[in-house]
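Have a look at the structure below before the remarks.
Of the protein chains in this complex, all but one are displayed in their positions.
Which chain is which? They are A and B, in the order written, and residues in each are numbered from 1.
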Amino acid sequence: MIDDAIEFLEPYTYLIIGSVKALVIAGALLGIVPLLVWLERRLMGRFQVRLGPNRVGPFGLGQPISDSIKLLFKESIIQGSADKFLFHLAPAIVVFTAIVTFAVIPFGDPITVMDQEIGLWAANVDIGLLFVFAISGMGIYGMVLAGFSSNNKYSLMGGLRSSAQMISYELTLGLAALSVIVLTGSLSLIDMVNSQDSYPNILIQPLAFLLFFIAGVAETNRAPFDLPEAEQELVAGFHTEYTGMKFAMFFMGEYINMVTMSALVTLLFLGGWNSYGIPVWPIIAFAGKVGFLLCVFIWLRSTYPRIRYDRLMTFGWKVLVPLSLLNLLVTSVFVVL
Amino acid sequence: MDIEMEMVPLAHYLFLSATLFVIGVVGVLVRRNAIVVFMSIEIMLNAVNISLIAFDRYLSLHDGQIFSFMVMCVAAAEVSVGLAIIIALFRNKPTINLDEFNIMKS
Partner (left out) sequence: MELLIFYPLAGLCVAFALGVVINNSPVGSAMSLIAMMLGLAGIFVLQQAHFIAVLQIIIYAGAIMVLFMFVIMLLNLKGSGEDASWRSRDKNLLMTVLSGFLVAGLLYKILCVLNSGEFDSPASLPENFGTAREVGTILFTEFVLPFEVASILLLVAMIGAVVLAKNKVD
């Protein structure tokens, strides 16, 4: 009976493994969001000399669960002047693109289970990095549509700002990543990690690392670049009109994007799952680096004040883009020589 | 199973390309909203890319891919200048209906 089943399923092993991997990764990403919210609130509390959430469960760990139950049961309000279809579509786009981007992120060497080599990634495409940029670029539409469909001046301003900001900083992000591509000679993220087995890229590309990280913070709309949702000027920017679960979906998108960005920085500059002599499992090394970067994200938020909008654009176009071009030029010259 | 048998014939790609191209042409001819006209032009450019790449694959060449890359460059240039013109026109006269831009017609 079982043998028959195995024989029947044999040709579809590839499909089954693929779907299981996709489900596990999507589930893990969604599961990590409440943990990140808890971590951020705890750390922010410490940074501001207070305790943070500590009443529900041990160390306040039950807080994200009770929060999500609250959000689930909250009434979903849509004001009459909104464009209904786009209003519902926008948060879905944000979460969808955030999860799909993670499909090409590898987090370890392939392992062998039951004579079957299983790569620790959902998909191994030879143009991995381009795929990440392509799909994460689609995430802009979520914010733009949310801003537009709400029919609210604050939302519209937030949407406009987010589209301008993300286009500007995507340039720096791409150019900084390009210098790593030039060094590696491949667009595959796995090749990039394998090329860093003796030393991480951050040692030879410190400027590119800095530029990539700054642009990454701006891309994820995190403080100090959270202009699209600047509370003091725009109420809450593009998600002013959202309530309940749809509101939570924007946050899920933001936190998943944070994880993706940290994973990308780890893969491109910090050597991925290489542990450089420290005896830990590769996957733990990877998770540790990503976790550290996530803490840096939170640290940045509580350290720097939000910069003014025109300063943000000037900084992006007049400082970051020329610097990344220069860095790319110097790198290419060295690689050619 | 023979993979060759299941390939999509070239003609289907060409038909798709032609259909999209005609839709784009109709959009340019019928619509009067400047932005929608621009989008219809994008449809036409995209339609051409399909046949370029289809021929590429059937003749095992690379020229078509390079050419569609160039088409994308031209599209980007065209859109940036075109939308700048629309913004400039909108400042002058708050409409984007193409029929109302007739000051050159005395």
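Please note the rule applied: a residue touches a chain if its C-beta (ideal position, glycine included) is under 8 Å from a C-beta of that chain, and two chains touch if they have at least 3 such contacts.
As the structure is a computational prediction, the values presented were derived from the model and not from experiment.
Participant: Looking beyond the chains shown, say which of A:187, A:245 or A:307 touches the absent one.
Facilitator: For the chain that is not drawn, the touching residue is A:187.
Participant: Considering the entire assembly, which residues of subunit B contact the chain that has been omitted?
Facilitator: The list for subunit B reads 3-4, 6-16, 18-27, 29-36, 38-40, 42-43, 46, 49-50, 53-60, 62, 65-66, 68-70, 72-81, 83-92, 95-97, 99.
Participant: Of the residues in subunit A, which ones touch the absent chain?
Facilitator: Residues 83, 86, 89, 125-127, 130-131, 133-135, 137-138, 140-141, 144-145, 147-148, 156, 159-160, 163-164, 166-167, 170, 187 of subunit A touch the chain absent from view.
The working rule: only the chains that are shown with their structure count from here on.
Participant: Quick one: subunit A and subunit B, Cα centre-to-centre, how many Å?
Facilitator: Distance between chain centres: 33 Å.
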